[in-house]
Structures are given as structure tokens and as C-alpha cells.
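Omission of a single protein chain aside, the complex is shown with its protein chains in their original locations.
Here is chain A:
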Amino acid sequence: MTTSGGHAIAVDDLTVRLDGTLIVDGVDLDVADGEWVTVIGPNGAGKSTALRAIGGLLPFKGAIRLHGTPVDRMHRRERAKAIATVLQSPVVPPAMRVFDYVLLGRTPYIPPLGRESAADLDVVDEVLAALDLTPFARRRLETLSGGERQRVFLARALAQGAGILLLDEPTSALDIGHQQEVLELVDRLRAERGLTVLATMHDLSTAGEYADRMVLLAGGRVVAAGTPAEVLTGANLAEHYRVKVRVIEGDHGPLVVAVRG
């Protein structure tokens, strides 16, 4: 699996160690242009670590290519224009306004010692409008609710103008209504802007409803990959999550319910 033609992300034999401990162990993963791939797996499987390595936030061994270019050969700014990451629980800086937070997304376009251009400000305006955040522009980030904040985090990533969006547990802090709202928003933006999405998620049913393909990680290795129906099987989940589940046919993918053994 070393080809990368047509792939927004091509990961080959990715290995990541944190403080000497092997966390990600030889992962292969491809995401086609415009595709939504979600990585699932039990706690400690290495999902977030793999995602952070792909986003350039951790040192790794193996090969990661973005549209065919190895990430380790890209400058940081160049990479930031190609791939944007929304971390699991981003820092909420005290007293910062929503507008200024989203403007941080333009950092890779602003030359050192320079200041933002009119075009940068236009991008921020456009992104705020697309995410229904214009009325919040002057509000302080810490005064927003969890769902509103998650939209602001997304807005900052979109302002980066990158074609690839990495989402680490984008819904973990939200109630189911806001989970759906955020994921629908990501799906709409993906369609409108031709984005490629690589996400990690815990909620299996929700993950399966939005992803084109899924990758199941366990112990740092890929143990299953394919469509949601192929990955979310009773046997896979029993083996790797040690849980008994009932898998129900849904409209957009299998629905997974844990049941007592």
C-alpha cells in the first residue's frame, strides 16, 4: 500500500512512540480526496496519537504523504495550508474574541513580522457566516456554550483554507443534539468545499452514520478496515472492545447497541 495517486492522505507503516512506549505500530491508512474516514478503537488504541502524527504534531517513523508529498519534506507553513487539525479539547484562551480566534487560522498566510491582509479578514468573515457565527464575532470565546465553541474551533480550522480536515473526537464534549449538528455541519462543508475528513470518534453508531469508510485500531494496529457495515460487526466489537453488542440495520449505516452479557 505505497501508492498515493488520488489520495489526499496516504499513510504507510506509521509508527509512533511516546516516551519510549510504542503507541502506533505500523499503521497503513489511505483517505481518498473528498472522502470521510473515521478511526475508531477502544481507549488507548492509538487513535488520537495516529491523528496527531498525521497532523504533524508528533515525530513518527514511516511515511505520511499529503497529495503525494511527504509531510516531513513540507515546511510547517506549507503543511498548515494543506491540513488543519481540530484537537479534542482545544485551549480556550481567556478574554479572546471569536473573531480574533478564527483569525488565528490565517497564521500560515501572514508573513513573519507582517499583519493580516484584507483577504485574510474576508476569509474570516466568510467562514463565520458559513457557520452562522457572525453574531458571535465580538463575543469572548469563554462565554460560548460547548456547541457554539465547537463551531468556532471548526471555523478556525476552515479559515486555514486547507483541503484536509483532521477532527480528534469532535463531539466528545457535546450532547446528542449538538453532536448531530456539528457532524451535519462538517458533512455539509465537506460537500460544499470538497474537503477530505479524517476523524476519530468514540460513538460507534454516530461514527458509522457519517463515515464513508472506517478503520478499527486496537493496540496501535489496524485490525479492521472497510465500510461501516464491514467494520461494525458483532465479532469485531466483541473481540476488540470486549463488549457484547447488537448491530441493527440503520438508514445510514449500522447502529450499535451494547447489551448485557
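Brief remarks on what is shown
Quick note on the criterion: a contact is a pair of C-beta atoms (placed from the backbone, for glycine too) under 8 Å apart; a residue touches a chain by one contact, two chains touch by 3 or more; residues count from 1.
Note that contacts and distances are computed from a predicted model.
Missing chain, UniProt name from the options "Molybdopterin-synthase adenylyltransferase", "Cytochrome c oxidase subunit 2", "Iron ABC transporter permease" or "Histidine kinase": "Iron ABC transporter permease". Among A:P94, A:G177 or A:G261, only A:P94 touches the chain left out of the display. Screening A:I110, A:A130 or A:V243 against the full complex identifies A:I110 as the residue touching the chain left out.
Touch with the chain omitted from the figure is made, among A:A10, A:V31, A:I64 or A:A84, by A:A84.
Residue in contact with the omitted chain (choice from A:D125, A:D203 or A:E230): A:D125. Where chain A meets the chain that is not shown, the touching residues are 52, 55-57, 75-81, 83-85, 87, 90-97, 99-101, 103-105, 107-108, 110, 112-113, 115-116, 121, 124-125, 137-138, 142, 160.
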